[in-house]
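One structure is given below, encoded as structure tokens.
Apart from one protein chain that is not included, each protein chain of the complex appears where it belongs.
For chain A:
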Amino acid sequence: MTQEPILTARGLLKRYGRVTALNNCDFDLYPGEILAVIGDNGAGKSTLIKAISGAVIPDEGIIELDGKQVLFKSPIEAREAGIETVYQNLALSPALSIADNMFLGREIRKPGFLGDWLRMLDRPAMEKRARDKLTELGLMTIQNISQAVETLSGGQRQGVAVARAAAFGSKMVIMDEPTAALGVKESRRVLELILDVKKRGLPIVLISHNMPHVFEVADRIHIHRLGRRLCVIDPKQYTMSDAVAFMTGAKLPPEAALAA
């Protein structure tokens, strides 16, 4: 890689009581790539991701975004810095409409008196942007943007959550198990969505247990083991069973791939 990484983390450490969730962990994300993060349950993947997305504050270590050191105290701060996360539970409000959900927590107000004094939301503007984004990602066939999210299928909801992240993420998008709860067909659609987002130039961190999905879309695979980055491999040079073997410790990773 000759490019500068968009986000780097060095020496992250996080302890929960006597459990060390992150042990001197490093992380690099380069522009325009899909980086998959895999690891056994309890390896510390989610803690790593939470540290990057601001949900967890690491005890030690530094995170740099675009070469500048950052310290996120909440997911909101990370979001403001351009890091969007698609949570496994999607973080959507079922009773609210698609448009309301996409703009939840960062609503657009009407200009002038209506917005400044009556705090009126600019629904037409929000709906237009939501519709544009969904159309851009090929999710819009018959439009009813004011439909409640709970009337959508699992894949459609995922689509809304991804569209929200893609609409606001200026630096990177983190996706936590985006296909875990979906059927085969819907998973396929979401994978295409991920590639679509990548095509728009946003780098993606993909956390997944699904090896076929990981090997299909990832440019690099970060293998997490025992609270730290074990190695980063190129999915074209290794097989899925290799990856699982590294992940579980059944096989030692090659020197070249070893993390510094």
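Note that a contact is a pair of C-beta atoms (placed from the backbone, for glycine too) under 8 Å apart; a residue touches a chain by one contact, two chains touch by 3 or more; residues count from 1.
Throughout what follows, contacts and distances are computed from a predicted model.
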item	value
Which of "HTH-type transcriptional repressor YtrA", "Xanthine dehydrogenase family protein", "NADH-quinone oxidoreductase subunit M" or "Fructose transport system permease protein" matches, in UniProt, the chain that is not displayed	"Fructose transport system permease protein"
Residue among A:15, A:109 or A:209 touching the omitted chain	A:109
Sole contact to the chain not displayed, among A:65, A:92 or A:172	A:92
Of A:13, A:152, A:181 or A:226, the residue in touch with the unshown chain	A:152
Contacting the left-out chain in the complete assembly, out of A:129, A:171 or A:189	A:189
Absent-chain contact - pick from A:121, A:167 or A:181	A:121
Interface with the undisplayed chain - residues on chain A	75-76, 79, 85, 87, 89-96, 98, 100-101, 104-107, 109, 118-121, 123, 134, 139-144, 147-148, 150-153, 155-156, 158-159, 184-186, 188-193, 195, 212, 216-217
